[in-house]
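Have a look at the structure that comes next, please.
Every protein chain except one is present and positioned as in the full complex.
And then chain A:
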Amino acid sequence: MNQHSHSLPASYDAAPLELTRRAWPWPLLTLLLVAFVLIPVLGDDYWLNAILIPFLILSLAGLGLNLLTGYTGQTSVGAAGFMAVGAFATYSLLLRVPGLPLPLALVGGGIIAAGVGFVFGIPSNRIKGFYLMVTTLAAQFFLEWVFTKFPWFYNYASSGTISAPRLELFGYDLHSPLGRYLLVLTSVVLLTWIAVNLVRSQIGRNWMAIRDMDTAAAVIGISVDRHKRLAFAVSSFYLGVAGALWAFAYLGTASASSFDINRSFQILFIIIIGGMGSIAGNFIGAAFISLLPLLLNQIGQGLLSGMVDAGQLQNLQKIIFGMLIIWFLVKEPEGLIRLLANLGERLKAWPLRF
């Protein structure tokens, strides 16, 4: 590649052979094999229910927000609001459209969330940066309020809580932990695959151009407003599906308060810590944010239980968690994914660095 870097890239047909020859992505295939075959065989209820399912769903939500914030540069703190739309829309579809298969209900929930996201993306035509962030904050509170205020959304349940009516696919009951894990995994893998291709496509490149400098993007003929709204819609689609999975495949129930501002912050932290503008970063960020506190809790109990007072032990875990976040961000502001990439580069040249 290096000798070509000062000229225009060659066309695809005339490109050097190594560009067109596709190598099998062995590490990825191994990972998928582990996820689809090994984990269902080995994993127990605790691992599936409490670790892997929430981790995958939060990764998906992070991915959704990353498309908007990391790739298009539009900061949003309304992620959980759009998750709520997805959850309540999927619930409504399953409840009110008899015989609708689950995948279609999920996609439908996503599409409705995308529509709502599109509407809340309209202000991005005129306002940018922190001001736009405030409008997404308004979206968060507005959506939370809507799903508390109007009982139609939760089918007039006395407590405002929705629960999964049925989880089945072509006659298979997906209620077992394994079934729910496979449902989540399949959705996440499919949507991640689409996202990878999306950001490599014309649309993704336009998004990144807008992120890097929207005036320049407009000058080279990209329709900035349209692409920003599109980013809002696509991002909300992902968040909506994640919200529906969170409600039905993970907890089994949800109410508006399951998707409060804290959830939005959690997702924002996932992408900041994992890495903005990176697909794999979402997974690493989600692991860090959702699994590290559990790990610390387990370690704390294993090592210090009985020696340190329980209250202080738990405060200590919070302190350690906070310090790790600061330390990682000071070390590498571009996120954990960059840290890992640097580590990989170093390892390649490891014994003979100079």
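Just so we're on the same page, a contact is a pair of C-beta atoms (placed from the backbone, for glycine too) under 8 Å apart; a residue touches a chain by one contact, two chains touch by 3 or more; residues count from 1.
By our rule, contacts and distances are computed from a predicted model.
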Q | Chain not present in the shown complex, as UniProt names it (candidates "YeeE/YedE family protein", "protein-glutamate O-methyltransferase", "LacI family transcriptional regulator" or "Branched-chain amino acid transport system substrate-binding protein") | A | "Branched-chain amino acid transport system substrate-binding protein"
Q: Would you mind spotting which of A:N125, A:S223, A:Q301 or A:N342 touches the chain that isn't drawn?
A: A:Q301
Q | Hidden-chain contact residue, picked from the options A:P101, A:G129 or A:G252 | A | A:G252
(Q) Touching the absent chain: which residues on chain A qualify? (A) 45-46, 49-51, 54, 145, 148-149, 158-161, 163, 165, 175, 250-253, 255-258, 293-294, 297, 301, 305-312, 314-318
